[in-house]
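With one protein chain withheld, the remaining protein chains of the complex are depicted in position.
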Amino acid sequence: MSATQERPPDTTPVEEKAPSRLVPIWRFTLTVLRMPSGLFGVLVMLGFVLMALTAPLYIHPSDLSVTQATGPLLAPPQQGYPLGTDPAGRSVLLLVIWGSRTSLAIGVMATLLTMVLGSSIGLVAGHYQGRTGRLLMHVTDWFIALPGLPLAIALAAVLGQGAASITIAIGVTSWTGTARLVRAQTLAVEARPFIERSRALGATDTQLITRQVLPNVMPLILVSSTLTVASAILAEATLTFLGLGDPTSVSWGSLLNNAFMQGAVTAGAWWYLIPPGIAILVIVLGFTLVGRAVEHALNARVQPR
Amino acid sequence: MADPTEPVLEARDLAVTFPARRRQPAARAVDGVNLALGRGEVLALIGESGCGKSTLARAMVGLIEPNRGEVRYAGKPLRRTRSGLREFRRHVQLVLQDPYGALNPRQNIHDAVAEGLRLHGQRAGLTRRVGEALEQVGMRPPEHFFDRYPHQLSGGQQQRVVIAGALTLGPEVLVADEPVSSLDASVRGEILKLFLSLRDELGLAALVVSHDLGLAWNIADRVAVMYLGRIVEVGTVEEVLLRPQHPYTRALLDAVPSTSDLDAKTVLRGEPPDPTAIPAGCRFHPRCPLRATLPEDRAQLCLNDVPVLAPALDERQVACVHADAAPPAAVPHDRAEVTT
Partner (left out) sequence: MTAPASQIPPAAERRTDQPVEPLLDVRDLTVTYHSGKVPVYAARGVDFALAPGETLGMAGESGSGKTTVAMSLLRLLPAETTVTGEIRFRDEDLLAANWGRMRSVRWAEASVVFQGAMSALNPVRTIGEQIVEPILLHEKVGEKAARARARDLLDSVGVPSRRIASYPHELSGGQRQRVMMAMALACDPHLLIADEPTTALDVIVQAQILSLLTDLVRERGISLIMISHDLSVLASTCDRIAVMYAGRLVETGPSRQVIASPLHPYARALAGAFPTLGDPGSRLAPGGLPGDPPDLREEIDGCPFAPRCPEVEDRCRSGVIPLVRRGDRAAACVHVTGYDEAVGDG
């Protein structure tokens, strides 16, 4: 209805020469933080990142060493060990805190890999709609058909156990979703008249992709990446739990794997199993909430009419 | 105003065919068009949707590669190489129908106008040139708009921003596809005035594509009427709109709503033409009201091919074998007649 058409209030200061790019980003962040779920998610995310980064300041390598640990063996929570100890006498709390480093690092690296691979393939497939686009989408379909877990196991077997192979395994199996998503969005953006305007102004294909399409697809990539971090952390836990990780490094997956292998379940050592599980749950929830909040804020902003 | 001797932009025997899609035959959207635009001239290209006018416009700004024929700028054929096209686009610019859609919602006005300069690597004095372009289209003071986003402007302002963006590269020709059809009535005139003032101040020639005959009357020097991929009549606005010779032009004029009774006019029957099924002979003959009144032997002539019009700047041309046999056109109803 014509009469309901509204224009946002005029908030722009008149005397401002060079337009600043930071204002919209700042406004956008505020929108996300004003949502309770967004605020909670961001706090969780920041909390875990801070914890992971500062861990070396208060955790000594000897605390994590199987041979040098000083605590009681597989003891329930007590003074000095708020979350109990493992069969080697290490503090479960410190293990969980230290484990966040590996889990987050693998999660973020795998996400970066997924995003770069998926976005570039999606953008190229969406922009060059002819033979190139079709070929790329066939390749994508082929990767989608590959079963993720067996592929990851096979990759880990070929590349050897360790963080790198897990990262690659996650990246290789999860880029397809991003590629399809980005391609669909690229097609939608390419159909809009401002692409034609830019082309008529003289934009080359590369300029079109980087200057016009990418900024409009970026928010989607952003949302998708927060969700991918969550699933990558889960995948890391799964693969490490299955014994494909580096046995010497501590991560949430390896903690769960150790607890399982060393009979924490039969021994009733709940304090050994539950904390890494809860950590995974909370961080996945945190990233998911941020993703949803960002998505919500973008939807509110993109459709002004 | 127009220099009849020297066309600045020209289409010669231009044809664009869209390949066959599933269950649909190929569409001959533009099918052998000769059209010339003089320096500083405003030429209106008029026709129904599906007649190929937008495709022709896009081919003439180099966005669509023609299957046949060539586009010439300043007497030289357009080379479809990367550098050839880039050079061409500094001279010939496009203005689209929907100004809101034509602006990237994530770019502020400064960046939207600066887009062309940035694409061509002309970064010297960027903000100053953006300001000048905005002033040329009547957005003053320009700094006031730099920080705004497209959705914060009115439709008329958005279209001004699109035009300013086209002006930054200092073009000689604007090709505008239905530049005012999505705008409000009062804004329409303001944007049309802008085209006229750009022509007066910068000597800008314009090819304006529209279905609106009133637009031609308002701003054009000449009119070309297009039907099913061909130009059927071309001449000065006064010649074509006041003394139309092609039966299709007459039908278009009769369809313009006016205060006089609709019954008094013949409204052309049937659906808009289909470029995937072009009739043989004169393309208009199945719908032609003039042919229906002709004796058998003369009507037969419509099944022969009609010559393609030449790209002349100063000549009245009609692609109808019966053009001289046509009855005199009804005098358009002007305002004085109504008031009395």
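Labels A and B are assigned to the chains in the order they are written; within every chain, residues are numbered from 1.
The criterion applied here is as follows: a residue touches a chain if its C-beta (ideal position, glycine included) is under 8 Å from a C-beta of that chain, and two chains touch if they have at least 3 such contacts.
Source: prediction; values computed, not measured.
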item	value
Residue touching the undisplayed chain, where the options are B:Leu126, B:Leu196, B:Leu294 or B:Ala312	B:Leu196
From B:Thr17, B:Ser258, B:Thr276 or B:Thr293, residue that would touch the chain that is not displayed	B:Ser258
Contacting the left-out chain in the complete assembly, out of B:Pro7, B:Gly38 or B:Gly156	B:Gly156
Absent chain, residues of chain B that touch it	48-49, 154, 156-157, 184-193, 196, 211-214, 217-219, 237, 241-242, 251-260, 262-263, 265, 267-269, 271-272, 331-335, 338-339
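Please note the rule applied: only the chains that are shown with their structure count from here on.
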item	value
Chain A-chain B separation of Cα centroids, rounded to whole Å	50
Complex contacts: residues of chain A adjacent to chain B	7-8, 10, 12-20, 23, 192-194, 196-204, 207, 211-212, 215-216, 302, 304-305
Residue ranges of chain B touching chain A (in the complex, touch as defined)	61-63, 82, 85-86, 89-90, 93-94, 96-98, 100-108, 110-111, 115-116, 118-120, 127, 143-144, 146-149, 151-152, 154, 162, 165-166, 169
